[in-house]
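Below you will find the structure I want to go over with you.
All protein chains of the complex are present and in place, except for one that has been dropped.
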Amino acid sequence: MQVSEGRSFLGRFKYGDDLLLSLNAFCENNGITLGVFSVIGAVSSAKMGYFKQDTREYTECVILDETLEITSCLGNMSLNDSEIFVHAHITLADHNGKCFGGHLMPGAKIFAAEYHIKELTGAELNRSHDPETGLNLWPVRKRTEDRG
Amino acid sequence: MQVSEGRSFLGRFKYGDDLLLSLNAFCENNGITLGVFSVIGAVSSAKMGYFKQDTREYTECVILDETLEITSCLGNMSLNDSEIFVHAHITLADHNGKCFGGHLMPGAKIFAAEYHIKELTGAELNRSHDPETGLNLWPVRKRTEDRG
Partner (left out) sequence: MQVSEGRSFLGRFKYGDDLLLSLNAFCENNGITLGVFSVIGAVSSAKMGYFKQDTREYTECVILDETLEITSCLGNMSLNDSEIFVHAHITLADHNGKCFGGHLMPGAKIFAAEYHIKELTGAELNRSHDPETGLNLWPVRKRTEDRG
């Protein structure tokens, strides 16, 4: 879906706060309902989920209780049941360079987190239950609708 | 090279489709000849290539036949022999959080894939054979040309 570009934000989240909740609060405080973001930095813990594609459940989890670099945290924000919903995937590295990744859940404590948040406007994307996958997803646009 | 900003697209690719071919088809359907993108989501398989820098060949491959989260898929689109060419690198995580990465090849089956595609305009970048590396690359600009 074609969107317009809104405001752009660059900054740092607060030491000790939760990474996913910080992204969510930023959107709420700034009235962002659609956008994309990236974060780099470091955390002192992390919790990541994995969607079981066969049973259609987020049942698996990896919890890391150590200091890790955020080598990449990418995602988007849109509406889910009229509430802002941040969808973030993260790649982390331990101090031997070993990487861990997954769907970011609450539980990642910020050591330092530098964000770039790009608001998108001119359209509304709402997540709703997708029977094919069991996830809350955006509708897939027909090819003709993609044409800008 | 300095470029201008074109259209911006946010959306989801179709369940079951190939990730790289979906990116390519999106560009073709929307007349995009230059741009950058990011994707997060999940796949039920993946195929990645590696360029052997000594023999100058893409001979190595990692094929994964399992459900994986896309923690990051980043890249660009430009022209190669007048055809749109999508260059994508991907990082994936299995359900223990273990990461795999490489040059994305056809063979990654989409479970859910949310894209942000940013068209760039005002310039043309063409890939051509680069004798130094053996890859199809853009020309390296001289320093003075970089100046905006």
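First chain written, first letter: the chains are A and B, and each begins at residue 1.
Just so we're on the same page, a contact is a pair of C-beta atoms (placed from the backbone, for glycine too) under 8 Å apart; a residue touches a chain by one contact, two chains touch by 3 or more.
In this text the structure is predicted, and so the values were computed from the model without any measurement.
Touching the missing chain, out of A:Thr33, A:Ser72 or A:Thr133, is residue A:Ser72. Along chain B, the points of touch with the absent chain fall at residues 1-5, 34, 36, 38, 48, 50-54, 60, 62, 64, 72, 74-76, 87-91, 99-103, 120, 123, 125, 130, 132-133, 135, 137-141, 143, 146-148.
Across the interface with the omitted chain, chain A contributes residues 5, 7-15, 26, 29-30, 38, 40-42, 44, 67, 69-72, 74, 91-99, 111-112, 114, 116.
Everything below uses one rule, namely that only the chains that are shown with their structure count from here on.
Between chain A and chain B, the centres computed from C-alpha atoms are 20 Å apart.
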